[in-house]
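Only a single protein chain was left out; the remaining protein chains are all shown in position.
And then subunit A:
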Amino acid sequence: QSIFVAIFFIFLNEDLREMLESTKESLKLEAMKRIVGLIARGKNASELFPAVVKNVASKNIELKKLVYVYLVRYAEEQQDLALLSISTFQRALKDPNQLIRASALRVLSSIRVPIIVPIMMLAIKEAATDLSPYVRKTAAHAIQKLYSLDADQKEQLIEVIEKLLKDKSTLVAGSVVMAFEEVCPDRIDLIHKNYRKLCNLLVDVEEWGQVVIISMLTRYARTQFISPWKEDGIFDENSEQAFYESDEEKLGTPQSKPYIMDPDHRLLLRNTKPLLQSRNTAVVMSVAQLYWHLAPKQEVGVITKSLVRLLRSHREVQYIVLQNIATMSIQQKGIFEPFMKSFYVRSTDPTHIKTLKLEILTNLANEANISTILREFQTYVKSQDKAFAAATIQAIGRCATNITDVTDTCLNGLVLLLSNRDETVVAESVVVIKKLLQTQPTQHSEIIKHMAKLFDNITVPMARASILWLIGEYCERVPKIAPDVLRKMAKTFTVEEDIVKLQTVNLAAKLYLTNSKQTKLLTQYILNLGKYDQSYDIRDRTRFIRQLIVPNEKSGALSKYARRILLASKPAPMLESTFKDRDRFQLGTLSHTINSKATGYLELSDWPTAAPDSSVRNVEVMEPVKKEISWTFGAPLKSDDKFYSDSGEEEGAGEEGTGSSSEDSSSSSSSSSSNEESDSESEDKNSKHSEETDSSQSDKSSGHSDKKKADKKKRLQLKKKAKKAAPKERYQMHRPPTHHPLTQELWNLRTFTPKMAYTHTGKKKNRKQMVALFLCVQVSSPVFVPMSSHELLHRMTGKGLAAQYHFPRQPCIYGNKMVSVQLTLTNSSDHTLEDISIGEKTSSGQNIHRFSSIERLEPGASVTVSMGIDFNDSTQAANFQLCTKEDQFSVSIQPVVGELFLPVTMTEQDFRKEQGKLQGMNETSATITMAPENTSNQALSKKMVSVANMGVVPTGEDSLYRFAAKSVSSGDLVLVSVDLTDSSSGRLTINTEKTVIGSMLLRDLKTALAQP
């Protein structure tokens, strides 16, 4: 018959082959569907490989996908043929459709053919810089596949991982962390710079990624922060010492500084907490284990409610959660005690769930609740599930040893069970009673007698053995019964189980020593039986016992001590939880579940004794504007380097920086041309831009450094950086990312800013184009943002709340007449401040956009929020109230005039035109004397833009400098020009309709320029 089946398959395969080779798509598809059916059932379809692989380039996407399924399944077996398909994938990797690129990479990396490793490597590197986050996600997955195929690629793959870790997309985050865990889990250093970003992104990452990231961060935190549990320890010690050692201690210096949690540690705890509400049980569990391993003991309680909630989920989920609760409940029973009833066993629970619940209930038992628990246990003992009833009896035994108050009650209860009809129950009770009696043997000879009476009816070997042991151990308390039991055993010895025989020998020996008169013959009889037993264990034991107790010439000194050896008082056994040692594994892991180390388990390290440098996690926030400076003034600032190292493309960045700075502004022609190019690009950005980046990268690798190209490259990078920097800023400013529409808005706005910034750099553009492109003036992003901040509220006046403000010089998102202000609020008190907000009343009548209220600010933490104030183009201070839950503080922001502007770009021509319109009373001017330091080209501009938020207008003349801005509220132009007459003096002219502002600005600028 099997031959028929084989022949049938040959025909079938023939059929399928014909279908695959037909010209009709529908036939091919049908054939592929049948083949996939075969694969699904585990049938071998490898013979069709040549016919299938031809269709890999099919236009029909479903057909193509099914071919992919086939390829991935059989490529390993048919390596040579599989190579035929590679070129198709390489082509598809360049497809404009991101889904096609991604699936090509997926299949290419899933074909486990060692020859193509270099091709895979190349494809991964390319995909890691793809514009589509989906393709980058696929690249992260491909990293693991390549690593498992060829571990030698590790170093190169780590580089890709490093790059992808910097990715801001929530889509990529989970996958790349997964790759990190698989390839280089020990390279903790790669995480430092991404730690805060990962914490902040976490809420928005998809559920599966959250699990992986949380577990990685748990490991990370255990290596980087000091233990938050220490405090409790010290506290306890102190109180004890204080008790014994009186006052000396107080006079001495405090031994250690109070524990202060690293803000990054707090950040992790804060940002994971909301995920306890996730619908995904794996996420909840991973947050729970994070809190268990990282949070201060008093905070662990927050996880219990969520864990208990998971118990309403599927059976399998319950199993894992209960296991973890069992481990936790040993160490901290307090947190689960209020939920005790949730662990009550239900008759419909599967056995393994019942046993776990029993375990937890036993762990939770204490003096207060033991009576409730025991009453509960009583019903379990009656359960029809006898294995469970037996487990309950064990549990009762454990409660009895742990809580001395109830030992007697339990013992009595167990003795009652001895008359149970079910044998397993009785046997288990005997075993447990044996253990209990050992702890307090003196009072319980009655029980031993009772058990001896039961002995005839009990057939379970373990129980029989236990009774024999008990009688032997306490034979002096039951002197009449013991020899009788031995007599009975002598009769049945040969038919007993080994374990019972051993105990019989044991009993005989003990009786021989205490009551040799009655039992001498019996003992000898039993020893003789034992001597010829089939089991060598028993023969062994018999020989040993005989030498020990029966004195003869050979036995020597040992028999003198026989009594002390055999009748030594034995320590009572400890009845412990089987979960006692599970805490050596990280909770929630597979290793914890199976209670042995699984392959690839990563140890959770102990807390470091001294905190490692926390500054490694600092990320320099480089706003797009900073780049602007380095570009505009050409002088490479120190921060320039950091900027590049920060954004992760170190290669060659240094040279470029210096290269372009030496060019200075003289290379205007070349830069403007590249400008035009990239401007037009930005219209149809995606595809071209990717090409551009590609080419620039290949440039790099070939070491080609044509000036023009370098310049272009740099611009492109700037653009890219600007885009990259934007999301980072978002997270800096708005603590936890929410789905709030406002944030969305902000996000949009941020993505636009770089574009504006870019426009600004286009100042050297050919005039005609300028006019055509920008109708006269255009608000640009600030040239310079002073980092200095001003005090708003001192911590002393603010009762611990300190506030500083800073003008970010960005267009305000809350209203276009507002000046945006960043507040940094710091809690320097020792308690948590709640509900920090701006009060409803403003005394000065300005229109203020309040920041959304901050619910909690932990001690030592600080938060930066944005607000908008419409100063109405005056330097009148904005007064408002900063409120916390308890207090209100009146504060005021007094703007300097320079902050009331937004920079604009315009051409020299436009500038002149506008200036012409603002003559007469709209013009204020003054002679200035300048400090010698300010006379150079760059220093002057820098000074000017640091005083006021103005844009630089290009000029053709050497000694003439022009700056333009518009007032925020009314939008009136403010034009500033500086005409240097000689090296140290000149004339400063301001043209604006806002004459008050104009004169104030004039004064400010004049003083600033005079100062070095």
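Basically, a residue touches a chain if its C-beta (ideal position, glycine included) is under 8 Å from a C-beta of that chain, and two chains touch if they have at least 3 such contacts; residues count from 1.
Just so it is clear, contacts and distances are computed from a predicted model.
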| Name the absent chain by its UniProt protein name; which of "AP-3 complex subunit mu-1", "Exosome complex component RRP45", "Aldehyde dehydrogenase" or "DNA-directed RNA polymerase subunit" is it? | "AP-3 complex subunit mu-1"
| request: Using the definition of touch stated at the top, determine which of A:Asn55, A:Asn194 or A:Ser278 touches the missing chain. | output: A:Ser278
| query | From the list A:Pro50, A:Pro114, A:Pro479 or A:Gly600, which touches the chain that is not on show? | reply | A:Gly600
| query | Out of A:Ser175, A:Gln394, A:Thr542 or A:Thr924, which touches the unshown chain? | reply | A:Ser175
| task | May I ask which residue of A:Ile116, A:Val345, A:Leu833 or A:Met906 touches the chain that does not appear here? | result | A:Val345
| message | One chain is left out of this view; which of A:Glu159, A:Glu316, A:Glu367 or A:Glu957 touches it in the full complex? | response | A:Glu316
| said: Considering the complete complex, identify which of A:Asn55, A:Asn194, A:Ser215 or A:Ser429 is in touch with the unshown chain. | reply: A:Ser215
| task | Extract the touching residues of subunit A with respect to the undisplayed chain. | result | 24-26, 29, 33, 36-37, 39-42, 60-63, 65-66, 68-69, 73, 76, 97-99, 102, 106, 109-110, 112, 132-134, 137-138, 141-142, 144-145, 148, 170-171, 175, 178, 203-204, 206-208, 211, 215, 274, 277-282, 284-286, 305-306, 308-309, 312, 314-317, 319-321, 341, 344-352, 376, 379, 382-384, 421, 588-591, 593-594, 596, 598-602, 736, 738-741, 853, 855
